[in-house]
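With one protein chain withheld, the remaining protein chains of the complex are depicted in position.
Per-chain numbering from 1; labels A and B assigned in written order.
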Amino acid sequence: MLAYAVRRLFGAIPTIFVIIAISFFMIRLAPGGPFSLERPLPANIMRNLEAIYHLDKPLMVQFWIYLQNLVQGNLGPSMVYRDLSVAEIIGSGLPVSIQFGGAAILLALVVGGVLGSYAALKQNQMSDYSVMAIAMVGITIPNFVMAPLLQLILGVELGWLPVGGWGEGAFRNKVLPVIALALPQVAVVARLTRGSMIEVLRTNPIRTARAKGLPERIVIGRHALRAALLPVVSYLGPAAAALLTGSVVIETIFGVPGVGRLFVQGALNRDYTLVMGTVILIACFIVIFNLLVDLIYGVLDPKVRYD
Amino acid sequence: MTTVSQFEQTVPGGEIKGRSLWADAWARLRSNRAAVAGAIVLAIIGLASLFGPMLSPHDVGQVYRSYIKVPASTTAYPREAEIPDLLKTALRRSRADITSLDVDGDLVTLTLTAEREIDPRITRSVERNADFTNVQIIETSPDGLSLTMQMEVTRSYFLFGTDANGRDLLTRTLFGGRISLMIGLLATFVSLIIGVTYGATAGFIGGRVDSVMMRIVDVLYSIPFMFFVILLMVFFGRNIILMFVAVGAVEWLDMARIVRGQTLSIKRREFIEAAHACGVSTTAIIRRHIVPNTLGPVVVYMTLLVPKVILLESFLSFLGLGVQEPMTSWGVLISEGANNIVEAPWMLIFPATFLALTLFAFNFVGDGLRDALDPKDR
Partner (left out) sequence: MKYETLHRMWRLGAIAVGASMTLSAFAVQAEVVFHRGNTGEPETLDPHRTSTTYEAHILHDLLEGLVVHAADGSLAPGAAESWEISEDGLQYVFKIRDDARWSNGDPVTAEDFAFSLQRILTPDTGAKYANILYPIRDAEKINNGEVPADQLGVAALDEKTLQITLEAPTPFFLELLTHQTGLPVHKGQVEAHGDDFVQPENYVSNGAYKLEEVVPQAHIKSVRNEFHWDKDNIQVDTVFYYPTEDRAAALRRFQAGEIHVNNDVPQDQVRWMRENIADEFKASPRLGTYYYALDMRDPDLADARVRQALSMAIDREFLVEEITGAGQVPAYSFVPPGTNNYDEPAIADYAKLSMIDREEEAIALLTDAGFGPDNPLELEIRYNTSENHKQVALAIADMWAPLGVEVKLLNTDVATHYGYLRDKGEFQVARAGWIGDYNDPQNFLFMVESDNAGFNYANYNSAEYDALMDQAAATIDLDERAKILRQAEELFMADLPFIPIYHYVNLELVSEKVEGWEQNLQGRHLTRYVKLEQ
């Protein structure tokens, strides 16, 4: 398994390279540039700026310069946030995103898993319907609606929690954004767990286990849940990569200093180096999580072999 | 023992058994009340979105300048009490004062006086307001300083209220539904076809083919999706067709992974090996055994994907990358509504309710389908 993991990680290097190349040229070809924003710049000043960031050179030369720097671990300076290098910007946002996304994943997994299993056991009963209906609310309300609602109700009206701001990462400040981020995931996890749990409960091993008179707790907890989590793992792999690299909506509304906003704002501002940095970061996360998913599959389902 | 029964049920029966499986599923689906209710809701919303905008008295882009952000109401605008204000606004810059105003049903009689002679074209100031038609001057004083005119009030219903430009929200909500549903269904269909074929093939054949195929998926997967979509929107403007292509072309990856994962665990089951042994071709095994056996999770995933695509569209709208005016979608309407959550909540409530109902309905139908299609529970 370790050999497999190492092989996969090395195999990912060309993948990442392809992504870097595609992204580099795509963002460069997008109309506008990092300095074509609302306030126009005189032509000579534009020239000065382009010279500083090598934007006056042919595209292939720029790509070469970028790769050379990258090999040395240098993601370059941000073209918009000029006091900081891309590495510094990501370095300040990533820990926040990981904390914040990690909390949301955990919440989603636990709450969603419990709700989903519960609903599956009560399949087609009133409690099944009501649990799933509540879970559905999480999916059906877009987070840019849910977030302001949470702020208005819990923050402004009731005054229980801070409306926004990161507050140096205090727990109070994290509650609302984590809930807003986790809600849709809770719902998805609950649905997936319910769906696969119902299926698993009807499989022969479980029937056999029940027939043998094993306590329901053991049947569900030890055997069924394990198999039922397969689709959840499939889903959560990429979802975790996405959550850990931030959410632009939640970050913007709550003022959370994570990397999600950097990425979208970078793309819209044409901050070429920042976009490239975040793309590489996200790509690495996705590669790692895909690998994790496959490894966890192996643990949960002994029938899967790494061939 | 159990494996034998599965083997008997799925393999030798071939076509005939397959048919009865679907018939059976249909019967079960019909007996699932939640699913039926969901399907009815979907049908109603679908039909309303399709035909509603044509039947509505308001055009989707029609602007009512006197009704900017008016609340939802079952009574017609203008109300009796609002008529004087409307007329005052219409005549604001005419330098004439209203001296008497009489509202009798749909007929309004109005007398104006001014310090200078009143231009008879003043009727046009009133007619500019779409609420007043047939404006006629019925009396002019000899010195021209006073004038009486009569007009009919046109009353309009805004059952869902109006938006920030004074457009009927009901019409726009229904029209937005058209676009959102179209995007959701088409993108899902595209991803279903690509994803299932691809995933089942990769998972079943396994070995080098699988790893190459999944490597391709990995590469595509690792391209941050948002980046891809944002750039597409930037490159090609807000072309809806492109939105389907972009979304469908990316979302199949999830589907492929799920199907592959299922296939990996199914293909080691004995009935597949038996089919192999009986000399059934790979294509046939994938089509007859692997795909039907992965349908449960796929249907569940699909019912999540339609809402997901509709929500994705709304996320793009939140970023300002949604469909172009004067077209609209639920996403665009909801993101406009979210901005007006305090001041004009109806702008959020109605489109959001339609969206939520649709997504609920999709999920109930999906659950019903999942239960009905489950081949093992017979």
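Here is the rule we use: a contact is a pair of C-beta atoms (placed from the backbone, for glycine too) under 8 Å apart; a residue touches a chain by one contact, two chains touch by 3 or more.
In this text the structure is predicted, and so the values were computed from the model without any measurement.
Participant: Quick one: say which of A:Ala12, A:Ile89 or A:Ile139 touches the chain that got left out.
Facilitator: Counting the whole complex, the residue in contact with the absent chain is A:Ile89.
Participant: With respect to the chain omitted from the figure, which of A:Pro14, A:Pro40, A:Pro205 or A:Gly221 is a touching residue?
Facilitator: With A:Pro14, A:Pro40, A:Pro205 or A:Gly221 as choices, the missing chain is touched by A:Pro40.
Participant: Which of B:Ser146, B:Asn165, B:Thr197 or B:Ser211 touches the chain that is not shown?
Facilitator: Spelled out, the listed residue whose C-beta touches the missing chain is B:Asn165.
Participant: For the chain left off this view, which of B:Val36, B:Leu50 or B:Val63 is in contact with it?
Facilitator: The missing chain is touched by B:Val63.
Participant: Of the listed residues B:Thr111, B:Ser125 or B:Ser314, which contacts the missing chain in the full complex?
Facilitator: The missing chain is touched by B:Ser125.
Participant: Just checking the interface: what residues of chain A touch the absent partner chain?
Facilitator: Residue positions of chain A that touch the missing chain: 30-46, 48-49, 51-52, 80-84, 89, 92-93, 147-148, 151-152, 155-157, 159, 162-168, 170, 172, 251-258, 261-262, 268-270.
Participant: Footprint of the hidden chain on chain B, which residues?
Facilitator: For chain B, the residues touching the absent chain are 63, 65, 68-69, 93-94, 121-122, 124-125, 128, 164-166, 233-234, 237-238, 320-321, 324-326, 336, 338-344.
Heads up, the rule we're going with is that only the chains that are shown with their structure count from here on.
Participant: Using mean CA coordinates as chain centres, what's the gap between chain A and chain B in Å?
Facilitator: 26
Participant: Quick one: which bits of chain B touch chain A in the complex? Just the residue numbers, please.
Facilitator: The touching residues are 2, 34, 206-207, 215, 218-219, 221-224, 226-227, 230-231, 234-235, 254, 257-258, 261, 264-265, 268, 296-297, 300-301, 304, 307, 311, 314-315, 318-319, 331, 334-335, 337-338, 341-342, 348, 352, 355-356, 359-360, 363, 367, 370-371, 374, 376-377.
Participant: So in the complex, which bits of chain A are touching chain B?
Facilitator: Per the touch definition, chain A meets chain B at residues 11-12, 15-16, 18-19, 22-23, 26-27, 29-31, 129, 132-133, 136-137, 139-142, 144-145, 148-149, 152, 188, 191-192, 195-196, 198-199, 202-204, 230-231, 234-235, 238, 245, 248-249, 263-264, 267-268, 275, 278-279, 282-283, 286-287, 290, 293, 297, 301, 303-304, 307.
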